[in-house]
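Removed: one protein chain of the complex. Kept in place: all other protein chains.
Up next is chain A:
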């Protein structure tokens, strides 16, 4: 592979936005027939790099090289033309058009009289799917496709345009295990067909699984490019963070107290059935399972977002009426939801107002809200959670994912809950912040908080939980104590291979 130059390369690229130096002297080489990983924390410059490759940004200094020759992309169109395609985390397809129409949007094969030739369209699409080794119906509308399938459609679109470089920007963040496996198969197929691939993921095990070499960025600076073979996850983290992470899962030993949350025979027809468990003070209980097993739905029902058909939820001695987040909150429940952007935060609202939103009553002095209390409380939490921000009056939308999650946590912890339900605590968060969140959860449990943690991240489940509950197809299939929880036992229960007695 080394006789010919790399298909696409960056050489000593610098890019600044105002005073922010997003990229400094960064080089990268993407070779045909190789999957290259790009590693770095949030804010390390990964997105800027991707956008430079994709022609969205032009470097202030340095060069973009295509087949060894310097090129200038004047826009995403130029890059596409040169065979560079980017697959984003959440593709945007036209929902009402068919899969085939989406792929050939704007370049539909024509029959005589200029009409779209549906037969050719379908055949071409089918051919693409064969090449990728996936089974998708070209005729079905894009609406209702899973994110994984949408990505496949995007990849097919890229291939149909003869893309030689495929950049995948955190494609796996919202995928389940099987979907990730299929995506990887497709990626390997393309690699074997001579494409150059750039893969970005926060999940280190995926990088090790899929890629041959890795380039690491930190704070906009190029750190290293090396073969993954012979590297350990700790090495990689160390390069990304620039220091040793104390321990990835700083689990504190805690004294476990009385039952705080008691869920009995909770049932929502067609969604989950007969779910019973308890969470005690000081305990972190993980709720594991595959995506779609009904975990988030149970959390929503407990917190009163959705109604349930049968069963009870008790917090301390209070039995919740159900269907009201307000009463759940006053009983001491808090829910950090899965979808930060829609459910966790008011994105255009300021940091302080987002934090204050859960305790509007206690911010009052007389009938009106005290700006001082509001700001002081937000500032306290910002310091306590090491929030990185410019002003408390800034919209939370400008924060990075990890810092947004901290705002959500601040918003809920300031209600002084006795039970914290946290749904995917570290999804889409960089390694450093991830470990901060873990430490915080551990600390909170140490102070007597009962934590129910839903997570699809197995190492997180195993590292954090005192007990692991596993759901499969709407039912609790296992309760595994910490010392018996392994990837094998949890996955077996999650896929329905064992059926232990649920507590």
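Throughout what follows, contacts are C-beta pairs under 8 Å (C-beta built on N, C-alpha and C of every residue); 3 or more make two chains touch, one makes a residue touch a chain; residues count from 1.
Note that in this section contacts and distances are computed from a predicted model.
A.B. asks: For the chain not present in this complex, what protein name does its UniProt entry give, out of "Sigma-70 family RNA polymerase sigma factor", "Cysteine desulfurase", "Glutamyl-tRNA(Gln) amidotransferase subunit A" or "Autoinducer 2 import system permease protein LsrD"?
C.D. replies: "Autoinducer 2 import system permease protein LsrD"
A.B. asks: Kindly state which of the options A:177, A:325, A:459 or A:496 is in contact with the chain not pictured.
C.D. replies: A:325
A.B. asks: From the list A:63, A:259 or A:343, which touches the chain that is not on show?
C.D. replies: The missing chain is touched by A:343.
A.B. asks: Per the definition of touch given earlier, which of A:122, A:251, A:353 or A:377 contacts the omitted chain?
C.D. replies: Within the whole complex, the residue contacting the unshown chain is A:353.
A.B. asks: If the hidden chain were put back, which residues of chain A would touch it?
C.D. replies: 15, 17-20, 22, 42-48, 51, 57, 242-243, 245-246, 250, 305, 324-326, 328-329, 335, 337, 342-349, 353, 356-358, 360-361, 363-364, 367-369, 382-383, 386-390, 394, 397-401, 411, 430, 432, 435-436, 439
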